[in-house]
Each structure stands twice: as C-alpha cells, then as structure tokens.
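Excluded from the complex is one protein chain; the other protein chains are retained at their positions.
Let's look at chain A:
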Amino acid sequence: MADTTLQLEARRPADAVVAPGLSWGRFIGVATILGLLLLWALASALAWTSPVFLPSPARVWDALVRAATIGYANATLVEHMAASLWRVGAALGCTLAVGVPVGLLIATSRIGRGILDPLVEFIRPLPPLAYLPLIIIWCGIGEPSKVLVISIAMLAPIVISTVSGVRAAGESQIRAARSFGATRGQLLREVMLPAALPSIFTGLRIALGAGWTTLVAAELVAATRGLGYMIQSAAQFLVTDMVIAGILMISALATVSEFFLRWIERRFLPWIGKQ
C-alpha cells in the first residue's frame, strides 16, 4: 500500500509542470497562425500586391474546393494527395527496411561500419535534385524512380538515428542480457533495437520532413498525379491560388503524419524519455 502512495506522489508534480506549458505553447501557436491569416486577408483586401502574386484567402479556398470537386490537372485533389502520400509512404517503408538494418550493422559490427559508414556519409549531403537525373537514366521515369529518389533522401536520417540509438543502450543493460546468455541476435532484438526505437522515431520525423521536401522534386519528372505535379502545372499558368492551395495541402499532410507519429509514440513507446 505504501508503494502506491509513493507512486502517486512521485508522478503528480511532473504532470503538473508539463501541462500548463503545453497549453500555453499551443495557444501561442494558434494565435500566430490566426494572425498570419489575418495579415494575409488584409494584404489582399487592401490590394497591397496584385492577386497574381498573392490571391486572397477566399480565392485559395475556392481553388481548394475546385480541385476537390471538379479536379485540376487531370485529377481531383484527393487523387493528387493519395498519389503523393503513396510515394512518401512507400519510400518510408523502403527506407526503414534498409536503413534500420544498415544502422544496426554499423553500430554493432566493425566490418559493417567500415563498409557502410562511408556510403551513408557519401549520400547524406547530396541534394536530391543532383541525383534525380542519374536515377532517371538508370531506372526510367516511372513510379520506382520517384519512390527511390525520396527513399535516398530519407535514408541518412534513419541510419544515423539508428546508430546513435543503439549506442544509447546502457552498458549494463547490454551486459545483463549477455550474462543471461543472450546470443548476438537476441541481444539485438531484445535490447539494442528497443533501446534504439526512441532515437529511430526522431530520425523518422526528420526523414519525413526530407521526404516531403523531395516529393516536389520527384514529381517534376513525368508525373501525372501528385501534389507536386499539381503545383507545377498551376505555376506554369500562373494560377497562384492553386499553387498556394497545393502548398497548404502538403503542409496539412505533413502535419497529419507528424501527429500520427506522436500518437504511435505515446501508444506503443511509452518509455520514451523515462529512464
């Protein structure tokens, strides 16, 4: 019984400190967004610039509705979004499937580190627009090229965060498992990977950011669907309201994916930050 009381006492102050900070931060965030919207509406209402440069919020909203209902650039808004989301999602899947094992190898094997670390360091600083042409030469202009370009952009953050996550496993946590007779594989599965997960999730966030950034570049080439394609089509005809509508949709997707990640963390990785 004494245990339970101690427990409650220990937890309450921590929650109390975090909660007001969060809501205050959220309030400021909402206020900033509302303020910007107001400024935007004001700027176009008072005609500070031509609507070609800055269409009013209402026109952007109209563009959104137009794209959603009758469609724009050969497809409806939902179809564009689905195409982009599919590309980023598929790339994320590929990158995780490659990047996490590569990170584990670099972190746990000297040979793996010797071979893979320079490769990752080579890829890491490359801008996607630089290797995009090469990938098109190699893999054509189809869907695989686009997914591949996005995957490459996401790879380095995943690998690096996996490596540093594995290194974060405590020495005695590793020794404990070894003293209980863990094999190399068991050590990896039971200790190193779970210890690395919080860090991998941080890497995942950074990778998703890089993914959305690269999406537009990937959709530059021979795409017929996708938010990046929609924006570029609109830009060619100076349909600025549609450009802004596309940008807002990318930002919305990125925000939703970020919240999704946070939800997964809270639901499945409750130990993050506790130790």
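As a working rule, contacts are C-beta pairs under 8 Å (C-beta built on N, C-alpha and C of every residue); 3 or more make two chains touch, one makes a residue touch a chain; residues count from 1.
Note that in this section contacts and distances are computed from a predicted model.
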Would you mind picking the UniProt name of the chain not drawn here, from "Fe-S cluster assembly protein SufB", "ATP-binding cassette domain-containing protein", "Ferredoxin, 2Fe-2S" or "Twin-arginine translocation pathway signal"?
"ATP-binding cassette domain-containing protein"
The one residue from A:62, A:79 or A:190 touching the chain left out of view is A:190
Which of A:91, A:135, A:177 or A:234 touches the chain that is not shown?
A:177
Those residues of chain A which, in the complete complex, touch the missing chain:
3, 6-7, 10-11, 170, 172-173, 175-183, 186, 190-191, 194-195, 197, 269-271, 274-275
